[in-house]
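Apart from one protein chain that is not included, each protein chain of the complex appears where it belongs.
Take a look at chain A:
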Amino acid sequence: MSLLKQILDHLQKHPQPLKTPASSFQLARFAPAFLQSSDSHKDTQETWLVYEQLLLACLCVEDDVSASKLLHTLEQRFGSQRSRIQALKGLYDEAQATDDRELVEVLRWYEKLLQEDPTNLAIEKRRIALLTSLNRRTDAIAALVNLLSHSPTDAEAWAQLAELYRQQGLYQQSIYSLEEVILITPNAYNIFARLGETYYIASPNDPEQLADAVRHFCRAVELCEWYLRGWYGLRLVTGRILKEGQGMKGKEGLDRAKTERLYHVAGERLKTIVRRAKKGDKGWTGFDKGEVLAAEQLVKEGE
């Protein structure tokens, strides 16, 4: 199998390569060999996709030599005026910066580019990311709200806004942003799970909010039958409702009997996931080990 096919195969088996340092490293170790091979000189869409993914992975694992070579080839092929290439260059500069002064210089460069071309979405996003990195969260939120005012169908931006609000403790605004993401991508079960989690964190003692959390988790597992976070959330919140004995009577559609049934179904599903993931069955190796252990812990607590 050619190296390009190997890397594409790896990307298909690991669709979120930058999630953990270990997974970034798994991808970045292909970079030196790829640069040496003849596959890196092909001019196909797949090659450039691999270039971009390898560049991001190399920057995450501090392999700056390979990263600069990959970036240089991309600049030569597409020119340094393209917004996507400018964003990658900005990312590289941010990674190389050693102190806040250099980061502020990169920020100035982003603002200069945005003055020249206010429609440069990639650079706007990089500026917001850099503001967050510099701990200027209120500026980041203001900039993100500005981005969304002229680009309201960007689900990624709404999801980022939800995360920023959540970090600030502004849960109602976070819920609003997540609902905007749902409007754009109605089948995103992971966002339903996040909604459930945010409702639960926002008010763990309010029975109405807990009922809404349960509904969101139910929708998440309705859309994806083996979504670990969905089942975990469902078990957690129904467990809390049953334990605290919240006044669930009369709440439309969610009485004690239903809550107990949901609690048990979630427990069964979690047990199946834990059993099969720990055994390492074929087709069950995609779960995160930490999440599986947490699920095992939760089920044990409930027994």
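Heads up, the rule we're going with is that a contact is a pair of C-beta atoms (placed from the backbone, for glycine too) under 8 Å apart; a residue touches a chain by one contact, two chains touch by 3 or more; residues count from 1.
The rule we apply is simple: contacts and distances are computed from a predicted model.
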Ask   = When you check the chain that is not on display against UniProt, which of "FAD-dependent oxidoreductase domain-containing protein 1", "Malate dehydrogenase", "Magnesium transporter" or "Fe-S metabolism associated domain-containing protein" does it turn out to be?
value = "Magnesium transporter"
Ask   = Hey, which of A:95, A:114, A:145 or A:242 is the one touching the hidden chain?
value = A:95
Message = One chain is left out of this view; which of A:125, A:166 or A:235 touches it in the full complex?
response = A:125
Ask   = For the chain left off this view, which of A:51, A:189, A:217 or A:232 is in contact with it?
value = A:189
Task = Touching the hidden chain in the full complex, which residues of chain A are there? Just list them.
result = 12-16, 18-22, 24-25, 56, 59-62, 87, 91, 94-95, 122, 125-126, 128-129, 132-133, 155-157, 159-160, 163, 181, 185, 187-191, 222-228, 273, 277, 283-288
